[in-house]
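For reference, the structure discussed in these notes is given below.
Every protein chain of the complex appears in place save one, which is left out.
Our next item is chain A:
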Amino acid sequence: MDNTIMTYISAFIVGGVICAVGQILIDKTKLTSARILVLFVSAGAVLTALGVYQKLVDIGGAGATIPLTGFGYNLVTGTFKEVDKLGILGAFTGGVRAAAAGIAAAIFFGYLMSVAFTPKAKR
């Protein structure tokens, strides 16, 4: 029981810290949101390659894999696995294969939302 609660808490903290970094970038820098998104994916990929991000995933679980940095983590771990299996060809196929569900889901749900809702000005 205690373990379950700790899982939630550590996921919340790790995920929260990652998102707080994004908020600080929005507030304190002139980076546009699109650039911050790209930065997060790239940072996730680089940190995974350096072996740092795996430690965050071990602690935070979904708190580390759900934010956009987790997408970079997914790309790189997928690439590593595929390279082990297929050699150099895996560097080209592994990343997208591992991220396929995420990419397809983003397109599918994005499309669904655009059909269901129309954007409005904030009141």
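As a convention for this text, contacts are C-beta pairs under 8 Å (C-beta built on N, C-alpha and C of every residue); 3 or more make two chains touch, one makes a residue touch a chain; residues count from 1.
Here is the rule we go by: contacts and distances are computed from a predicted model.
Hidden chain, UniProt protein name from the list "ABC transporter permease", "Protease HtpX homolog", "HTH luxR-type domain-containing protein" or "Stage V sporulation protein AD": "Stage V sporulation protein AD".
Counting over the whole complex, chain A has residues 26-27, 30, 32-34, 114, 119-123 touching the chain that is not drawn.
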